[in-house]
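Of the protein chains in this complex, all but one are displayed in their positions.
Chains here go by letter, A, B and C, matching the order in which they are written, and residues are numbered from 1 within each.
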Amino acid sequence: MGQNYLASLSHFIPELLACLTMFGLILIEATYKEEQKGRGFLFLAAGLGLASVTVFSFFALGKEPVAIFTNSLIIDSFSSSMKMIMVLGTLGAVYLTSQSSDIEGNLKPEFIIMATGVLVGGMLLSSANNMLVLFIGIETLSILSYVLASLKKGDERSSEAGLKYSLYGGISSGIMLFGMSHIYGVVGTINFTEIAIVLKSVDQTQIAILLPAFLFFFVGIGYKIACVPFHMWAPDVYEGSPLPVTTFFSIVPKVAGLAALIRVSQTFFATPGALNIGWVGVLSIVAALTMTVGNVSAIGQRSVKRMLAYSSISHAGMMLMGVLVISELGTRSVIFYSVAYLFMTLVAFYVVSFVSDKYGNDHFERFTGLVFRYPLMAIAMCIVMFSLAGIPPFSGFVAKFHIFTALLVKKYYVLAVIAGLNSVVSLYYYLKIVRLMMLKDAESTESISGFSIMNQSAVLALTIPVVILGIFWEKLIIMADGAKVFLQ
Amino acid sequence: MISLSSYLFISFTLFVAGIAVMIARKNIIAMMLGIELILNSAALNFAAYTRFINNNLEGHLMSLFIIVIAAAEAAVGLAIVIRFFQIKETIHIDDAAQLQS
Amino acid sequence: MQASSNLLNWILWTPFLGVLGVLFIPKSKEGLIRWWALINTAITFVLTLVLYSKFDITVPGMQEAFNVKVPWISSFNIFYSLGVDGISLPMIVLTGLLFMLCIMSSWTITKQIKGYFALFLFLQSTVFGVFFALDFFLFYVYWEVMLIPMFFLIGIWGGENREYAAVKFFLYTFFGSILMLVGMVALYYASGKGVDSFNILALHGGRFSNLTIDLFGTTMSFSKLFFVFLFIGFAIKVPVFPFHTWLPHAHVQAPTAVSVILAGVLLKMGTYGFLRIAYPIFPGASVHFADAIAWLGLINVIYGAFCAMAQTDVKKLVAYSSVSHMGFVMLGLAAMTVTGMNGAVLQMFNHGTSTAMMFLLIGILYERSHHRWIVRPDGSKGFGGLYTQLPKFSIVFIIAMFASMGLPGLSGFISEALIFLGIYEKFTTITVLALIGLLLGAAYLLWMFKRMFFGDVIEECKSYTDMNAREIAYMIPLCVAVVVFGIYPAPVLNVMRASVGKLVSMLATY
Partner (left out) sequence: MEYTISTIAPIVLLPFFAFVINAFIVKRFTTLAVIISCASIVGSFFYAARVFFDFLNVFSADYYIHKTFTWFDLSYGSFPFKMDMGIYIDNMTATMLFMVTGVASLIHIFSTYYMHDDKRYGRFFVYLSLFTSAMLALVLSENLISVFIFWELMGFCSYSLIGFYYEKEGAGNASMKAFMTTRVGDVFFLLGILAIWSVVGSVSFVDIYQAIGMGKFNGLYALGIPLATFAGFSVFMGTIGKSAQFPLQVWLPDAMFGPTPCSALIHAATMVAAGVYLSLRCYPLMEAGHLTTFIAYIGGITAFGAATIALVQTDIKAVLAYSTISQLGYMVLGVGVGSYNAAFMHLITHAVFKACLFLSAGSVIHSLHDHHTHAHVQEMPRMGGLKSKMPYTFLAMLFCTLAIAGIPFFSGFVSKDRILGDALLMALDNKVYWVPAVLGFGGALLTAFYMFRMMFLTFFGEPRDKELFDHTKKETLSWNRNLPLLILSLFTLGAFYSGSLTGQGFIKVAGEKYEWFQTLIEKPNLLKFNNKESQAFGFASNPSSETFQKSKYDSNHGLSAEKAHHVHHVHHIGALISIVIAFSGVFIAAMMYFWRSWNPGFWVSLFSRWYRALQNKYYFDDLYIKGFIQKGLLPLNNFLAFVDMGIYDRYAVDGWEKVNRVMFTMAKWFDNIIVDTVAVDGTGASVRFFNVILRTIQSGKIQFYFIMIILVLTGYIWTLNI
């Protein structure tokens, strides 16, 4: 199965390109330190690099799945699509960085570089096929994220966020490793494929060890997805870190973690048995809790950013629903959900960022009567909010619909109902913003300013998919259908 | 002859100790050490398992990488701690309780 | 496709074209916007009449001639498929009529006219979608999309407490429809994901009657569980008793035209859902739950009437009265006999016209008085001697009032009589109790009328002017409808007879 390394490299181009972009950016950063034009150049380079990554991973989509580097990485259409999503998310975050005034100018390049690094980690994670790569991926992701979290120099909140993140990351990756070690002890290999084979025939005592071990293992991924009860760092970090960073965090690490989780679940726990039952049970409890806690906490928030952070937690729970049905339907639904979620989150954070740049903070009151000041922004935000709540004809609804299809084919009626009720609760706080924006009269009616045509077009360009994918979603679902996890 | 169980016991102790430190100590540097303890317990496990049960190199590989990455993580962590210290003139964990849900 | 088969598309999309048109008209040209909207709705109404004229009353079930079926999401076998049968046709014509009249009544809207008319036409399009849809997914999409314009129409142009009402309406309905979504997906699998697993017609019949599912070890009937899901989804729209509390808020806060649509059309969607989806798909379960439905309907009738009698806000009173009247529809549905079902559908239509009249009239009054108190909180009279002050208004009001209390010769009576004939054999006790509701219905309306219209003209009413030409113009069609269908209901009944009969005969086998 293993191919020689040069051959493997040909499948590894996206990751390589990402690394290349990273290095290139570092060089550019090093050459032009302070000049403005250099920064523009930098953004351009970053854009081009990431775009090329997207292109390549897009071309990797249709291809036969291959296991490269002695079967330590698997490049299949599933991983490629996840990668694409991550790259797009990074692009979005990068663009936001270029516009946002939440990060001082001289930190923006750093952010981009780090983000690319995180992206690389995510890509590794999404196609990791043995524990080592998984671990490396997670660490790459985490360590750079710690830095990102504490990006704001001299801002104590930011640094505190970084601190917490790092400590939390440290302990959870430690626990994960501890779990891994025991798994390795029992099954005698770190390669997923072989583990899967071994797992087919394990006796009772081994299971007694494996179950806790896998739980420890889950901690590592779970905290990346920020699912209850490993979510507690998330709000603090999301709040503490600059807005583009938050945007980035609420997309890329989540998607990466989900990718890893899906692969793990599908490789290890596809076969029914004690392990399967235990894993699914844990996941379903976690998913239900995640959604509920996320929504309930989101209701009480004053800051929209924080509200979105919590809502992203609840959406992670929703996606976990798609994971815990260990099936291709689930995978498909998760991919679709991630795509929809990507666009929705980006638009939402864009709007929040523009608003908070203009008015200093992003409390709900700032959104009052937004429609009279920035109609486009308000309407886009409206659409996104409805979409996040899962109201047709927007992509959020379709995503939810697919999650339901995945759940109900396995007859998880209770989970489905819980998910449904949660989306009702979520509608409540999404409506809160809509209400403020559309129904309230503006506290002050300034003319449309500070919202450049470029940003407008960006928001528009990101909103259109939210609508289109809600009505003509067949192409995407077929694509997602093709993106199966490669099992040997 | 030291058996596997003793290794496992040691590593478990390390693990628990690490957790305990993480939980109990208020000094951030100490907590970093706690993380190190946990990682090392895992590394020890890998090594031990390789030595006793299955004789392939993957375990060793893992433990090596663990050591490396632990170093990296420690570096970043310490950097952050320094930043924190610069701002707050303290490395007391309870002073990092500003962000609240 | 046949020549006439695009008619449904035209009816469905004409309002949508209207929306686009409104968006392209500049904000300043208010008159143009109004007239555009009016003409658009008028065209739509004419189209519905054309549909009525081409309708073949002998055919039970869907009229093949009009069906539209275009693949939408082939991988899920979701189709954009429209159709019309005897149950939906009256609703469609009613929708066409009411929206036209509401546009006329909205002439006095001054706040953000452009948005208002755009949303209003959009609402019409979605409503048509719900009544036309033959694909469950399409139905659901329209069912949900409709909430968005409603939310804004109530929330922006409503009364002082509008936001609360709007949010409440939205959440309530969304709660119901989520359960419906679960049911829909479950059906998709239960029907084997086949070519027509979202095709409502194909799901008809007791295909699922002997499926079972087990939750926490307890085995329960698939059809019963999901009938309850769908029931809640639709019952909230109707609204059936425990889920009715959004209605008073929404009605009171909404602007006149919107509460007309709400009461006249949207409430009917709930019952329409029963007739089109819940009953035919789960006949066994619906027969099994018939008693429960009947009792709920009874509670609606009595409870709604009691609450209505206590109201001092006339619009709230009428709102509760429509809770009570929809109770009659539920009774008719519970009967599952030819008389009861026909009565229910007819009542859906008649209540649409009569309650629309009531709300329009209250709107007209409100434009003069800017309050709706029958009796002010301080106990003083809100209105008095309107009969003397506004003679024309009073005459129309009398017609509307007696129509909605079911005076023979006006439309309300026949439907209620049919419903009673339908349920008597099955639920004698319920019939007897429901007749009390009939009594109360007369009581609160007459009491309200007495307090507002009789006696000397109180000071503040002296300034009111009688209905003007425009108002008369949009009241006349409703008056005519109420009287004509009261004397000769056959035009409506003939249309629905075959389709309803088909449904009843299907239910009768369970």
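To be clear about the criterion, contacts are C-beta pairs under 8 Å (C-beta built on N, C-alpha and C of every residue); 3 or more make two chains touch, one makes a residue touch a chain.
Predicted model, so just to flag it, every value in this text is computed and none were measured.
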Inset, instruction - Taking the whole complex into account, name the chains on display that the unshown chain touches. - result: A, B, C
Inset, instruction - Please pick, from B:32, B:48, B:76 or B:93, the residue that touches the omitted chain in the full complex. - result: B:93
Legend entry - Residue touching the undisplayed chain, where the options are C:191, C:337 or C:404: C:337
Legend entry - Sites on chain B contacted by the missing partner chain, in the whole complex: 16-17, 19-20, 22-24, 26, 93-97, 100-101
Legend entry - Positions on chain A where the hidden chain makes contact: 164, 167-168, 171-172, 175, 208, 211-212, 215-216, 219, 229-230, 232-233, 278, 281-282, 293, 295-297, 299-300, 425, 428
Legend entry - Contacts of chain C with the absent chain, listed as residue ranges: 60, 168, 172, 245, 248, 303, 306-307, 309-311, 337-339, 342, 385, 387-388, 398, 402, 407-409, 413, 417-418, 420-421, 424-425, 428-429, 431-432, 435-436, 438-439, 442-443, 446-447, 449-450, 453-456, 488-490, 493-494, 497-498, 500-502, 504-505, 508
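Assume only the chains that are shown with their structure count from here on.
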Inset, instruction - Please compute the C-alpha centroid of chain A, do the same for chain C, then give the distance between them in whole Å. - result: 43
Legend entry - Distance between chain centroids, defined by C-alpha means - chain B, chain C (Å): 66
Inset, instruction - Could you tell me which residues belong to chain C and also touch two or more other chains? - result: none
Inset, instruction - Quick one: which bits of chain A touch chain B in the complex? Just the residue numbers, please. - result: 130-132, 135-136, 139, 142-143, 146-147, 150, 153-154, 156-157, 159-164, 166-167, 169-171, 173-175, 177-178, 180-182, 184-185, 188-191, 232, 235-236, 239-240, 297
Legend entry - Complex contacts: residues of chain C adjacent to chain A: 72-76, 140-141, 144-145, 147-148, 151-152, 155-156, 162-163, 166-167, 170-171, 174-175, 178-179, 181-182, 185-186, 188-189, 213, 215, 225
Legend entry - Contact footprint of chain A on chain B as seen in their complex: 11, 15, 18-19, 22, 28, 31-32, 34-35, 38-39, 41-43, 45-46, 48-49, 53-54, 56, 58-59, 61-62, 65-66, 69, 72-73, 76-77, 79-81, 83-84, 87-88, 96, 98-101
